[in-house]
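Below is one structure. I have some questions about it.
Here the complex is missing one protein chain, while the rest keep their positions.
Presenting chain A:
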Amino acid sequence: MRPLPGILKGLITTARTALRPTHTAEYPDVAPELPPRSRGVIALLEENCTSCMLCARECPDWCIYIDSHKETIPATTEGGRDRQRNVLDRFAIDFSLCMYCGICIEVCPFDALHWSPQFEYAEVDLLDLLHEKDRLGGWMASVPPPPALDEKAAEPAEIAAANRPARGAGLAGGAGGAGGSGPRMPRTVRPRAAGSPRPDAGSPPPDAGSPPPDAGEASP
């Protein structure tokens, strides 16, 4: 008679549940309350995408298709170098293969992919689950705003960098000589030719005061 208490407990539990109101969410009639980070569908913010292919490479199912080509942007200044830019031709995710692991979203360095909580995109034909660029872009509208930062959290890197007091203002050769306001220009580090005097070793460099050498000014 050892199992008797358990048997009675089972009966009592089920009877009690039957007498309580049910907690069924009647889904098609009542919209479900989804948690903020639900993984419904992946949205693409096309402007941010650089076609770097990181997402496609990391996707365990290889269900991301990216085609891109390079376009040349002519130099803006006289004698400057032409630049090249990736242009996205096709970006598609096959949701019949996707396992919603979220790796693509994690690895995207440019915040071009986002989770949208929309999940009602079932199709009759499997092939229709291949969402092309425009459809993926359309999901962007339903992406919730990112959650606010924690109060005590460190500032985002770009804001911290912008607010940092200018360093080395007034020093010879200092690139931040423009009064310390505004973002500092990054200092270009280039290899010194052997034997030449160190530029910051007391005597001012020959081009002190002139704007820092840019890529346009080719070194000899």
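Keep in mind that, in the parts below, contacts are C-beta pairs under 8 Å (C-beta built on N, C-alpha and C of every residue); 3 or more make two chains touch, one makes a residue touch a chain; residues count from 1.
To be clear about the criterion, contacts and distances are computed from a predicted model.
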From "sulfate adenylyltransferase", "Dihydroorotate dehydrogenase", "Carbohydrate ABC transporter permease" or "NADH-quinone oxidoreductase subunit H", the hidden chain's UniProt protein name: "NADH-quinone oxidoreductase subunit H"
Absent-chain contact - pick from A:H23, A:K70 or A:K152: A:H23
Residues from chain A at the interface with the omitted partner, ascending: 7, 10-11, 13-15, 17-18, 20, 22-24, 26
